[in-house]
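Shown here: the complex without one of its protein chains, the others still in place.
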Amino acid sequence: MYQLIDPILVAVLLLNFAALGASQLRTVIHAIALQGVLLGVLVVVAHNEFTIWAVLMACAAITLKGIFIPRLLFHAIREVSIRREVEPIIGFIASLLLGGLGTALAVLFSNTLPIAQEHVGSLIVPAALSTTLTGFLILTTRVKAITQVVGYLVLENGIFIFGMLLVEAMPFLVEIGVLLDLFVAIFVMGIIINRISREFSTVSTRNLSSLKE
Amino acid sequence: MVWLLVLIPLLLAVAAVLIPSGRLRPWLVPFGGLIQVVLVVFAISSENVSGFQGWLLLDPLGKLVLLFISVLFFICSLYVPGYLSLRAERPTRLFCACLLSMLGMMTLMTLSHHLGLMWVAMEATTLASAPLLLFNSSTRSLEATWKYLLIGSVGIALALLGSFFLAYASLYEGLESTLQFDDLIKLAPHLSKPWLHAAFVLLLVGYGTKMGLAPMHTWKPDAYGEAPGLVGALLAGGVTSCAFLAILRFYSLCVASGEAAFAREIFIFSGILSMVVAAVFMIRQRDFKRMLAYSSVEHMGILVLGIGVGGLATYGALLHLLTNGLTKGVLFLSAGNIHRAFGSKLTDDVRGAIRRVPMSGALFLAGFLAITGSPPFGPFISEFTILNGAIGSGKFVVAALFLLLLAIVFVGMGSTVLRVTQGTPSTPATATDFRESPRFVIPILLFLGMSLLLGLYIPPQLESLLKNAALFVENGV
Partner (left out) sequence: MLISQIIVHVVLLLVMPPLLLGVIGKTKALFGGRVGPPLFQAFFDLIKLFQKGSVISSTTTWVFRAGPVVGLATAILAGLFIPFGGHASPVSFSGDLILFAYLFALGRFFTASAALDTGSAFEGMGAAREVTFSCLAEPALFFGFLVLAKLSGSLSLTAMLDGPMPNSWGAAGASLVLVAASLFIVLLVENSRIPFDDPNTHLELTMIHEVMVLDHSGPALGMILYGAAMKLFVMCALLLRIVAPFDSGNIWVDWGIFAVGMLALAMVIGVVESIMARFKLTFVPTFLVAACLLSAFGIILLLR
């Protein structure tokens, strides 16, 4: 089952590009949801055998990253009546090119890191690094608070992918801890997005610029 | 026994949510602080405090930081009932619960000897402090909270990636992969070097974000500027110390694996950088609470600089952790009082604080003198020790830069503080009829007294704690 990892990771990377290039908020969230589901599948595949923990972890990841958080985001869009466009600071083409550059750099950098025998040739390290970079890119180049949450989510996904190298080493408690933490962070961010929209009647971080030197 | 230290504040937080009386609730916080101090003193004096198969362990470094945090929290908590009685219009339930759970999480942070657990505790501290920043519920505090939460979460996420790298560094060498700190120290000499280096950089960036090292400090002026003074004191003294503790743990790991030189260079660089950034932004700063935030950035820089210099300076840095935290308590609380009296925190509106609120104004001035390293206060001793260490180890350029930056900061901070405290009192439109009563002043006096005490005399028990902690940092055992 181990050879299924790479195709899944290729799909995850393509979804990064989709999230970078899409102009509709809904498309972006759909891409992230699909990425979350793929990561859940990845957990089972990376465990290499059907243990009860692996399946539980996968279910938790899919429920959280694939269903719950996207629903929360959709809910926020509907309730707060956020406009449906993404509003990037730099253009979509520039974001895509930067994303491509980031992926290339991630591959180059991961080639300089030594990889354990059983992971040689696997895409896990470059995929993790480039997903993390994509998350950064979305975080820093999008205006809306909700897209910044999406960027944070992608960043966490990248870290989650790297965690796949350690599935045997990481105790169950920590894996769940990571997911729970993500959940709480997104939840708190959701509450604040709601507050921001109530105060400013829009959820653009352009309004959040009264504090500066 | 060890889990009680974490559990009791959390239980009290639950109690704060459940208790119906708004008059009684604020008193839960000093009550919790007192229990914590007693428990911590008991724990420090007992021999072996550990639990959960080594996931929780009170080591010498943890003892020092835990003691400091519980004392800091207790003194801050004395300020809570008075503060909340002034802000009767705001709901206190969440505020008290968050304060107490923050205490629990900071305690967990000092106890945890597992990278994953430590990470969860750090993130939980961030989340618990977010509602505290939002307490004023203005658009500006909303903005500050959003930045704090987002930047903090991203930084912490990078720290998680760094922890994973560290685990992989042992896995790669065919060793048993672990995130448990003591096992990692044992394996340290065999860890894969490239992974260790990458992990260290990520962890420094991650926990450095929480600590507020430049250039990851951007949330700090906003958060400290908008937070209530008491929350600012807790963040600047408590949360940053926790993050610093985490960085120290990774440093001892580097030492154990023979990579101390690599880590020290990075420490010295980021320390100087933080001091430079802080000095630049402190000159002509019009907002005195933001000025305190930049002062915090500066002192975080001094802390890592001290560790980077090593030897005697390590001891100095640990002492500075205490003296800076206590003096920051003086500054934040007195600044909070001045802010309340004038209804503004801009030097354009606030003049003559010494006449308007005599105690707070004088304490603010004294706190300024203390934090910039004037004798006989504690920061003078600790900064002098660091300088001594730098010159003793032949790092003359570092020592010269350190002195130069301290001088710039003194001048920059002084012009703002003197404008606020001296002169004829201004009466901006926002001024309130705030009266200084003892409960707003006693905590500040306590802070200043302890800062002064550390400058004149360090009790032998504390001295041995400090020495053990410094040894622990340098050797990892």
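Per-chain numbering from 1; labels A and B assigned in written order.
Note that in this section contacts are C-beta pairs under 8 Å (C-beta built on N, C-alpha and C of every residue); 3 or more make two chains touch, one makes a residue touch a chain.
This is a predicted model, so every value here is computed, not measured.
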Worksheet, complete the sentence: Among displayed chains, the one left out touches A
Worksheet item: Out of A:13, A:179 or A:192, which is the one that touches the chain we can't see?
Response: A:13
Worksheet entry | Touching the absent chain when the full complex is considered, from A:35, A:103 or A:197 | A:103
Worksheet, complete the sentence: It is residues of chain A that touch the chain not shown, namely 6-7, 10, 13-14, 17, 21, 23, 92-93, 96-97, 99-100, 103-104, 107, 111, 121, 123, 126
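In this text, only the chains that are shown with their structure count from here on.
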Worksheet item: What is the distance in Å between the mean C-alpha positions of chain A and chain B?
Response: 31
Fill in: Of chain B, residues touching chain A in the complex
114, 116-117, 119-120, 123-124, 127, 130, 134, 139-140, 142-147, 149-150, 153-154, 157, 160-161, 164-165, 167-168, 171-172, 174, 176-179, 192, 194-195, 198, 221-222, 225-226, 281
Worksheet item: What part of chain A is in contact with chain B in the complex they form?
Response: 112-116, 128, 132, 136, 139, 145, 148, 152, 155-156, 158-159, 162-163, 165-166, 168-171, 173-174, 177-178, 181, 184-185, 188-189, 192, 195-196, 199-200, 205, 207-211, 213
